[in-house]
Structures are given as C-alpha cells and as structure tokens.
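Left out: one protein chain. Kept in place: all the others.
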Amino acid sequence: MRLLYFAWVREKTGVAAEDIDLPAGIATVGDLMAWLKTRGVGFADAFARTDVVRAAIDQTHARHDAKLAGAREIAFFPPVTGG
Amino acid sequence: MRLLYFAWVREKTGVAAEDIDLPAGIATVGDLMAWLKTRGVGFADAFARTDVVRAAIDQTHARHDAKLAGAREIAFFPPVTGG
Amino acid sequence: MIRVQEADFDLGAEVAKLKAGRSDIGAIVVFLGTVRDCAGRVKEMTLEHYPAMTEAELARIETEANARWPLQASLIVHRTGRLLPGDNIVLVATASEHRDAAFAAAEFLMDYLKTSAPFWKRESGPEGSHWVSADARDASARARWKAAKDAAE
Partner (left out) sequence: MIRVQEADFDLGAEVAKLKAGRSDIGAIVVFLGTVRDCAGRVKEMTLEHYPAMTEAELARIETEANARWPLQASLIVHRTGRLLPGDNIVLVATASEHRDAAFAAAEFLMDYLKTSAPFWKRESGPEGSHWVSADARDASARARWKAAKDAAE
C-alpha cells in the first residue's frame, strides 16, 4: 500500500511517500493513523492530534472510520488551504 | 421648468426635452403627469398607465407623490433596464 | 470609479489597473454583462440613458457598496449606444481582502444598477424592435439587500 504525506504532515514525518505492507488488524484510516503514530518521534508528532489530520483513499476524501480494504493509495494532510 | 422624456415615454410623447411654465395647482409629480396626459394623443398614450412611468426630480428618483417645489428638471421614463 | 461610454472596454486591462502595484488585495470579483442574441431574435441592441442622472446614480450606488463592505477598490463601466450580440454591456469589479465582501458587493452593485441606473435597452431583430421590459426578478434581487440591511440594524 502506498502512503503519501503532505504539508506539515510530510515535514513532521520526514517522508513524502512510502510503500508499506499493512500490519494485521488495521481496518480503517483511524487504525492506520494509530499504528503510524508508533513509528517514531516524527510520526508521533505528525499524528499527535489525529482530529486535525485529514485523509484520502485513492484520491478521494475519506473519514477516519473509512475502511482500507482494496485501497491502493492513502494520503494524510492538514485541512486544505488553497484558493 | 425643464421636462425630459426617455425611451418609450419619449417616443410616445414625440418630445425628448422641453421647457414649460408649470400651470397653477400642480404640486406633485403625479399632478404633473395628470396634466401632461391632457396635452394630446401622444402624451395621453405615454401617460395612460402612470403606474409604469417612473420619474426623477433633478436627477434623483422621485415617487409620484414627491413635491415639485424648487425643482428645475423633471424626467419621465419607463422602469430601467440597463446592466 | 464610474465610467459611462460608447466605446468597448478591456476586462483584463481594467482588472490590471485595479490591482496595479497593490499587494493588499486578496479577492477580486468581476461581473461582465454581454448582449445575448436570444436564439437569433436579437440582432442589435441600443442603450439609451439619461446622462446627467446616470453618473450621479452609479456614484451613489458605488458609495453605498463601499459603506456596506470593506472594499479596497471598485469599478463600474457601462456602455451606451448601439451594441451587437456578444458585445460587452457592463463591467463591475470589486476588490477586498476576503472573497465574501467582494462577492456580496459585486452582486449588490449589479442588483442596484439593474433597478436604479437610468439605462433603457431597445432590442431589434427579424420580428421588429421593442423596448425591453423590466424583469421582476431584478426587483426581488434588489429587495434582499434591503432586508439584509434591516436585519443587521
């Protein structure tokens, strides 16, 4: 599964993109964020307040309770600020 | 007093602008319209439905009950359709 | 700024002038009104106006918009005379720090212009020519600003 990080989520994790094998027991976006948080100081910082981190599954906005089954690309980012 | 007519009010009266001496007893825009109506077929036609004729006193929109005292220029026209 | 003219205007140039040398503007809203051919029924449009009153009325409307919203710049350009389908009729532009004020002020300017500025359109086509009737929707569009102001008071 491909993971992407943008803006300050990217800066805090220190990673723009990576491919991972999803550990067993991770079914939702929220589960994935909880697991990512355990991957070191940068990830812990990026996902410290999961309520302000937004996610997209295969380029579509997804809620934290959205299922990951079948997803190929998951992105994490702050609330958008374009326009 | 200078009178101006625009759009179909001008076409029906056959007059774009004229100077008149206001007859006695004419105090309001409505009085003036009632008097103008008596000035021939064209004027009668132009002011047949006074509810759809708008007026301005000295370049400012005026209601039919507005007083003419002190006015120098009265204009009559249909509802505006610019923009 | 107010201008009434027979000549066409250049939308890009007008907006460029509005923002020239400024870096405090965040949002510009532009309204452009153009002549519709109405499926071939309109071949030509003539815009008559009441010159002495037109500029006074447009200036009054612009002043009112500036009193209601924090505008950094505003512009109304209206053409008169003979126009063809596709031609520009009117340009309204508003600049503000944020988009809500720029959008609201531009809509307000158009709603007031449509119901207050002394312009009259005459359309000509294969079926003859006639003075355009006022659209009741314009009066309703204007009325909502009155209500908004009353509610805020």
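Couple of notes before you dig in:
Every chain is named by a letter (A, B and C) in the order it is written, and numbering of its residues begins at 1.
As a convention for this text, a residue touches a chain if its C-beta (ideal position, glycine included) is under 8 Å from a C-beta of that chain, and two chains touch if they have at least 3 such contacts.
These numbers were taken from a predicted model, which means no experiment stands behind them.
Within the whole complex, touches from the chain that is not shown fall on A, C.
Per the touch definition above, the residue from C:82, C:99 or C:130 contacting the chain not shown is C:99. Only one of C:4, C:29, C:47 or C:77 touches the chain withheld from this view, namely C:29.
Mapped onto subunit C, the interface with the missing chain covers residues 10-13, 15-16, 19, 21-37, 39, 85-86, 97-100, 102-103, 106-107, 110, 137, 141.
Residue positions on subunit A in contact with the hidden chain: 4, 6-8, 56, 59-61, 73, 75, 77-83, in rising order.
The rule we apply is simple: only the chains that are shown with their structure count from here on.
Chain centres here are C-alpha means, and the one lying farthest from subunit C is A. Centres computed as Cα averages put subunit B at a distance of 26 Å from subunit C. Inter-chain centre distance (subunit A to subunit B, centres taken as mean C-alpha positions): 72 Å. Rounded to a whole number, the gap between the C-alpha centres of subunit A and subunit C is 48 angstrom.
With touch defined as above, subunit C holds no residue shared between interfaces to two or more other chains.
The set of subunit A residues that touch two or more partner chains is empty.
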